[in-house]
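Have a look at this one before I ask anything.
Of the protein chains in this complex, one is absent; all others appear in place.
Order of writing sets the labels: A, B and C. Residues in every chain begin at 1.
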Amino acid sequence: MSGQEAAAEPQDPRLTELYKEFDALGLIPLWTEREDLMPLHPKPAAVPHRWRWAELYATAVKAGELVPVGRGGERRAISLSNPGLHGLPHATPTLWAAIQYLGPNEVAPVHRHAQNAFRFVLEGEGVWTIVDGDPVAMRRGDLLLTPGWAWHGHHNTTDQPMAWLDGLDIPLSSALNTEFFEFGPNTLEDRSTPERSKAERIWGHPGLRPLSGLADIPKSPLAAYRWEHTDAALTGQLELEAEGHQGVTAHPGHAAIRFSNPTTGADALPTIRTEMHRLRAGATVPASREVSSSVWQVFEGEGAFVVNGERFDVTHGDLVTVPSWAEVSIEAGAGEQLDLFRFSDAPVMERLHFHTLPASVAERTTH
Amino acid sequence: MSGQEAAAEPQDPRLTELYKEFDALGLIPLWTEREDLMPLHPKPAAVPHRWRWAELYATAVKAGELVPVGRGGERRAISLSNPGLHGLPHATPTLWAAIQYLGPNEVAPVHRHAQNAFRFVLEGEGVWTIVDGDPVAMRRGDLLLTPGWAWHGHHNTTDQPMAWLDGLDIPLSSALNTEFFEFGPNTLEDRSTPERSKAERIWGHPGLRPLSGLADIPKSPLAAYRWEHTDAALTGQLELEAEGHQGVTAHPGHAAIRFSNPTTGADALPTIRTEMHRLRAGATVPASREVSSSVWQVFEGEGAFVVNGERFDVTHGDLVTVPSWAEVSIEAGAGEQLDLFRFSDAPVMERLHFHTLPASVAERTTH
Amino acid sequence: MSGQEAAAEPQDPRLTELYKEFDALGLIPLWTEREDLMPLHPKPAAVPHRWRWAELYATAVKAGELVPVGRGGERRAISLSNPGLHGLPHATPTLWAAIQYLGPNEVAPVHRHAQNAFRFVLEGEGVWTIVDGDPVAMRRGDLLLTPGWAWHGHHNTTDQPMAWLDGLDIPLSSALNTEFFEFGPNTLEDRSTPERSKAERIWGHPGLRPLSGLADIPKSPLAAYRWEHTDAALTGQLELEAEGHQGVTAHPGHAAIRFSNPTTGADALPTIRTEMHRLRAGATVPASREVSSSVWQVFEGEGAFVVNGERFDVTHGDLVTVPSWAEVSIEAGAGEQLDLFRFSDAPVMERLHFHTLPASVAERTTH
Partner (left out) sequence: MSGQEAAAEPQDPRLTELYKEFDALGLIPLWTEREDLMPLHPKPAAVPHRWRWAELYATAVKAGELVPVGRGGERRAISLSNPGLHGLPHATPTLWAAIQYLGPNEVAPVHRHAQNAFRFVLEGEGVWTIVDGDPVAMRRGDLLLTPGWAWHGHHNTTDQPMAWLDGLDIPLSSALNTEFFEFGPNTLEDRSTPERSKAERIWGHPGLRPLSGLADIPKSPLAAYRWEHTDAALTGQLELEAEGHQGVTAHPGHAAIRFSNPTTGADALPTIRTEMHRLRAGATVPASREVSSSVWQVFEGEGAFVVNGERFDVTHGDLVTVPSWAEVSIEAGAGEQLDLFRFSDAPVMERLHFHTLPASVAERTTH
């Protein structure tokens, strides 16, 4: 035994004394902690996990009966608590994911915050979210943005409840101590229910920018990405592949799009990547790893995720967390295509240059 | 008289001798040229000018009868020669603009070049341009891109002629000595006539990027910007303005969009800005100047340009050149809205940081 | 009491049942957690704190006698454990700071990792750090970089110990699960002791880039920022101020520089901002807040930090942590100028767009 390896087993009473001194002075030696602090590869506390939408939804319905929506709690949102994360309401160390449920004619009061948020609509319609005064209809398959500091409140215009997926960077913001929150009015002034938001009317045209909006905006000004367009893009990729065009899909039988900021081409939100994926019936996404944690939700279809060797069968609405550097592969069921929504913290990694590693390290840490 | 002012009137025989010596050595003194070389503000040789589409079209028809399209000349394109530019086929010092005319069932052979190009379709349909192997339908109101180095050829699938506006950065490329040209096949292999190009099927969805195309591309990959979308964007701005929203239009009654590169949010082409403008009937664009030269074409409607005090009435298809730093205002006719296509060299100025000037200078040179 | 305020006190047995169900399913409601998850402003667990260099150094000397440097523990580094951070070896939630101590003729073995690192030398000389094969002398006042993935080992060429400040983004990397580590050789092959590193000979010339290094590099290629230059820059600012030039210093009597990446002008490291500050005797840095956590070290002089109202007198080598959004002001002692080294996570905030907030929120959360 040589070097600092011995240091982990202090027997010398002077060493014991030194460690007490460290403690008294608010100091911690590296040599006893190095392996935990700087492991050979990420060893996330977060674990791969699946939540069943059916179960989530059932609890949300009960919460709808028992818990009012109002000022203070702000939202009837029930968040995924990753089993590895010690009871924290975090899906991964950076991402918060929840089912939000709004009963018939209910209203969620207005607020804003530094954290970035989106909603992805699994099913239903009839709720409008008012983003910086702009009423945005929420409908099946849509991605709706509430970038940091945008005022927002929701109201359900129907006598049916509606539930959807909320995604935020709350854990990241907590880890970085960047949280700010501000209450707005308790009620919504604008109860209009336009088909298209103002943001879409200005920004929702492919490749067209208004002359009144030529400055780059770090967070996408396009408040709604409609299913109609997402579906068309995925359909287009698979059709082109079927017509024999190379390199159009992400993998054979696997179409995918990223939701982007039309003013920069970057991710729609600076801290959260959002994507939609479509696998043909029976297709697979081959195993891979990335320095990034993700949450996936099944939009339509059935299939399975295999994460670090653990298999999770999934169906409509189910959610799966994939920790950083976990190996993940995906299989679509044989019967029909599999549509998947995904969000991740990949933009954080890329902006901080943590996303790439030497080939030799990638190779070694993969096996 | 003091300083170098005197130098412009050499009388001293030694000075005459010196000037001869300069000439022999390939030298030119600054002091006799300074005012021309470095004027107080741009004094473009190019002049404001209007071309009538009806006259352009009539000559194109005659050319269609007399001049075949083929290898060598490459295109039946008739370009605007700015009266100030000494017989050069340049609309402005940086921009080339032409009517291109393709007779029934004619084919324009394949080539590519460093120069960036676009087509804007005033009227008609039935021609497909094949851009890097991708057949792109050309229809009324569409903007079609052929960025530098894209292979391209055209064919008319109908028994009617079709004419459109071609815009290129040929003069800029000539001034900078960046020209390269390569001949492709004389005939087009792919005569298919899809409604939507492959590029549109991949890139033509608002805010959506394919996972197979995440690297930034300096020239827009979206080969076609369809009138349907452009019209909707302009309509949206004017409706929003009518509903009372502030700051949506460029000016009151003046909607405008820029065609952009979805991978960066920048101009669709690195050297050419392309825009579409709509003025309500009777609306005006107030007088302004910019360090940039432009070509405008009337798409629909009637109105007038006032450039440096000279008034040009315009109607369907008419083209107007606006030299750098010229003062331009626009008026829509009283009867109907005025739709205008514009292209300019503004991205060149911005990328080279020539577009801004001190407020005092802007003020002084404007009056 | 209205809305969800009531939800925090469940009495209804159905609600008790529901909360059990949440727990069983790995779910946590937002409404009971919102205030903690999304506070009105950052409420960092990390606290303002001061460590005395004299005490740090004394423990390092003892560790030098008792704990060998070697493979496994890797470094004789003793890190600041913020009293608010539950025994973690983190100075702030994102930053790791330690005194590293290398005895006479000792060698720290070679390794590399994804985490970004720097060393700042309070005093002494005689150690060379070998960064990617390039021997870099460490001397008083120098900032030495070891960007993520650079191989590095150190050796002390003298018979005197040497100690310095190590700064890394270990806590950030842990929070994001981006850690990778690789062992290199146990011994250093190159024991040469050049005055200037290869990196400085290539990159250490103001405004000059080698033609062999024209691509942007996200992490600064300049391995050493020498005190000679830092001192000259600070001296220059204060002299210019004394000569009557406006806007040269950060505040009256307060000169400051940022260490930057010569290929981009950005921070030297993508996740860690590094700065040097100089206050004239008796000068003050007025109170301010930022969305960013910092560690300051006194290089020379005496003075005081006031952080959230708590006063910390500081002298040579003392370290102070400033949590996110804490109010901090600094005073230089009356007798001599105060030189301060600072590092922070500000680039993370800026790259993720968490650094700005609406003026109204900034105002409200400050008082």
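Just so we're on the same page, contacts are C-beta pairs under 8 Å (C-beta built on N, C-alpha and C of every residue); 3 or more make two chains touch, one makes a residue touch a chain.
In this text the structure is predicted, and so the values were computed from the model without any measurement.
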Among the displayed chains, the hidden one touches B, C
Given B:113, B:139 or B:229, the one touching the chain that is not displayed: B:113
Pick out which of C:104, C:210, C:286 or C:358 touches the chain that's been left out of the picture. C:210
Hidden partner chain, residues of subunit C it touches: 198, 201-212, 214, 216, 220, 222, 225, 229-230, 232-233, 236-237, 239-240, 245, 247-250, 256-265, 268, 275
Footprint of the hidden chain on subunit B, which residues? 2-8, 12, 14-15, 18, 21-22, 25-35, 37-44, 46, 49, 51, 55-56, 59, 62-63, 65-83, 87-89, 93-94, 96, 98, 109, 113-115, 148-149, 170, 172-182, 218-219, 270-271, 291, 293, 323-325, 345, 348-349, 351-354, 357-358, 360-361, 364-365
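FYI, only the chains that are shown with their structure count from here on.
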Joint neighbours (subunit A and subunit B) are none
Which chain has its C-alpha centre farthest away from the C-alpha centre of subunit A? B
Same or different interface residues for subunit A and subunit C, judged by whether over half of the residue numbers are used by both? same
Taking each chain's centre as the mean of its CA atoms, how far is subunit A from subunit B in angstrom? 43
Using CA atom averages as chain centres, what separation in Å is found between subunit B and subunit C? 51
Starting from the mean Cα coordinates of subunit A and subunit C, work out the distance between those two points in Å. 29
Interface hub residues of subunit A, defined as touching at least two other chains: none
